[in-house]
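Only one protein chain is missing from this complex, and each of the others stays in its spot.
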Amino acid sequence: MSFFLEVLVGGLLAGVMYSLVAIGFVLIYKASGVFNFAQGSLVLFGALTFVSLIERHLAAWLAFAATLAVLVLIAIAIERAVLRPLVNRTPIVLFMATLGLSFILEGAAQLLWGAQVHGLDLGIDDKPLQLGGVMISQFDMFAAATAGVLVIALSLMTNRTRLGLSLRAVADDPLAALAVGIRLPRIWAIVWSLAGFVSLVAGLLWGARLGVQFSLSLVVLKALPVLIIGGFSSIGGAIAGGLLVGASEKLAEVYAGALVGGGIENWFPYVLAVLFLLVRPAGLFGEPAVERV
Amino acid sequence: MNLSLSRYFRATWPRVTAIAGVSLLLAAGVVATASAAYAGGEEYFPLQSYRVGPYAAGGTGFFGGFIDYMQLINTRDGGVNGVKLTWSECETEYVVEKGVECYERLKAGLNGAPAAATNPLSVGIAYASLDRSTVDKLPLITINHGRTDSTDGAVFPYVFPLQLNPYSEVSAIINYIGTQSGGLQGLKGKKIVVLYHGSPYGRETIPVLDTLAKKYGFELTQIEVPHPGNEQGSQWLNIHRINPDWVILRGWGVMNPVALKSAQKVGFPANHIIGNIWSNSEEDVRPAGDAAKGFISITTHPSGTNYPVLQAIDQYVVKPGKGNLNDPARFGTVYYNLGVVNGILNVEALRVAQAKYGNKPLTGEQVRWGFEHLDLDNARLKQLGAFGLVQPLKLSCADHEGGGAVRFQQWDGQHWKVISDWVQADRALLRPIIEKSANAYAKEKGITPRDCSKDL
Partner (left out) sequence: MSNIVIRRAGLSASRPAVPGLVLVAGLAVLAAVPGVASEYWLSAVLTPFLILSLAGLGLNLLTGYAGQLSLGTAAFMAVGAYATYNFAVRVPGLSLLADLVLGGLTTAAIGTLFGLPSLRIKGFYLIAATLAAQFFIEWLLTKVNWFSNDDTSGVLSAPRLSIFGWSIATPVSRYQFVLGVVAVLFAVAASLVRSELGRRWMAVRDMDTAAAVIGIPIGRTKLLAFAVSSFVIGIAGALWAFAYLGTVEPHGFDLNLSFQVLFIIIIGGMGSISGNFYGAAFIVLLPIALSHAAGALAAIGVDVGQLQNLQKILFGVLIIVFLIKEPDGLARLVQIARQRLRNWPLRA
């Protein structure tokens, strides 16, 4: 029984890590309506910049601030150079544009900082904890706590501040928001910067887990089913989806995987996502598409 | 005439694109098929290198070492018996289609210098180039990896899994575990878990490990990690539940540091994890931080810089500023030294072939003869300055591997320290399995195996 709990808890905590990446997607989707495939590359770029600055003996907080500034600049540049000219295009064209963007970011990251792999030490000694007979990883707990803080901060901001109100307005109906006097470019810039911040946090946590290297951008493939299950436009959905995907993926790998020889982790979340969509075509918390004939 | 500027632009834009596109194509065609005047007296090594992408760290190290060694031969010795070495790179990003395109582009030689052999350092690209290499009569070198049955040169005359093939690798590891258990009979009843990468490279050794488990009586569990291996939580919880004596890690790329970190998460000691030949570099363990301390892995060549050949490279190539590595700290690391070793073997094959065919640029077919008659004993290794760096190797028509021995090293947080002498694989056990597989391949493809008793 305790083994089952270990797998479950491990899965839930891994799922939180997926959610962290998914939240970045959600923010951008809410503001610009685009599914930003370049999110993975942003995570990589942020982590790589941070680690390279640290290796050049910059203080951690300074490196963080500098990387954040760079990510914000990139986000604003993307919004201006890529998204604005492509406004009103079909979602698939926007998606492909972000794909092209991911090539640029990956190439730029390696051009600037090289192709070496880096270790990232966040100072957490990852010896397993024993809680009630169940083994839990300290690092995963820390990541979950960070994610929790982030989510709370984001929802407080969205629900309690003027800025959050403007964000919700823009997400609901950009034209109406424009009519009411909300400055869209500024809102977009802020949202993309927030997404950049979330990417950086996700990048640091994932980087500490995997090492900061090119494969970091592949975490986006884990975030996709999370988004599909949770709905593209809901942060709560991203968390719920993440927990669901993480737990079910690990349990399936251990129990069902044993029957079929293992290795099912890659496709199981996607199959799960399809099953979910059959029941709720817009995801758990997503907004159903309104069609006008 | 109502002709605004934007309309003019839009009207000419298609034409401009078309003209630009055609010129680009023509230019590409010209560059591709242009061959300058015969440069005379050079041997060409096409390099299907990868310097970007997820495996760039390994690629930059390996090709850096290879190129630096060739520079050494050119600078210090004036080439191989007067025949200078030349090379050019074509980026594959470790993608098979690009590897194939690079192969086709470069196989004809450079400026009249014939191609000697290809060294793609990629299982996927090697598989895709296998048939082509045989038709084009160009040796395909897959050092320390590749198709195990290509060891049988009777069926695969142009493929060379130099030094170590995947079967030898796991056999040697089992033999080492045996020595740690008081002899091979001590393996009986032990629990061994093999964690392998979910790809052809990873799955290649599944049957031979089953065979070895049956032979020595140890309990074997083989667990797959789906590519790329970013997440291994459930696999390691499984391992924790099994509680094995040893874990053999057959990883690649990001799977390696994640494995070590996940092992730490479940409290499995790193010094009971043995990594294989592609889990043995500094790039594999550094990201894992202190989770990697004590991790053991195999190597066909130690890392470090106090070998005469490396010091020669330092003197003649690196110090004058012609070193290929961007980061000089990587000099002497595992991948770099692998590149140097690869260079040594390729050049030595050239030398051996020249002894038969004359001191001139040689074709692929002649270089193949050189590889098949490669005989590096300790005396020759001392002459090359690689004693202790390269194992004694003897290839033949039937045996394209030639070595099959590894040493074991342990990571102490900063460096790899060699902790054992050469441990040999059980090649006698493996040979029949290899031959059976090679003959099955020959039958399927309609190839007649060569008669290796005749010296071709």
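Labels A and B are assigned to the chains in the order they are written; within every chain, residues are numbered from 1.
We take it that a contact is a pair of C-beta atoms (placed from the backbone, for glycine too) under 8 Å apart; a residue touches a chain by one contact, two chains touch by 3 or more.
Treat the numbers as computed from the prediction; the structure is a model and nothing was measured.
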Among B:E169, B:E204 or B:D284, residue touching the chain not depicted: B:E204
Residue among A:L12, A:L58, A:I76 or A:A108 that touches the chain left out of view: A:A108
Contact with the hidden chain (one of A:V7, A:I187, A:L224 or A:A240): A:L224
Touch list for chain A against the chain that is not drawn: 35, 82, 85-86, 89, 91-93, 95-97, 99-104, 106-108, 110-111, 115, 221, 224-225, 228, 232, 260-261, 263-264, 266-267, 270-271, 273-274, 277-278, 281-283, 289, 291, 293
In chain B, positions touching the absent partner: 1-3, 10-11, 13-15, 17-18, 21, 24-25, 27-29, 31-33, 49, 51-52, 56, 60, 88-91, 93, 95-98, 100-101, 103-105, 108, 124, 127-128, 130-132, 198-201, 203-204, 206-207, 226-227, 326, 441, 444-446
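Here, only the chains that are shown with their structure count from here on.
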Partner chain B, residues of chain A touching it in the complex: 3, 6-7, 10-11, 14, 107, 110, 114-121, 126-128, 135, 137, 139-140, 209-215, 218-219, 222, 249-251, 253-254, 257, 261-266
In the complex with chain A, residue positions of chain B that touch it: 51-54, 56-57, 59-60, 198, 223-228, 230-231, 233-235, 237-238, 240-241, 253-254, 257-258, 261, 264-267, 283, 286-289, 291, 326-327
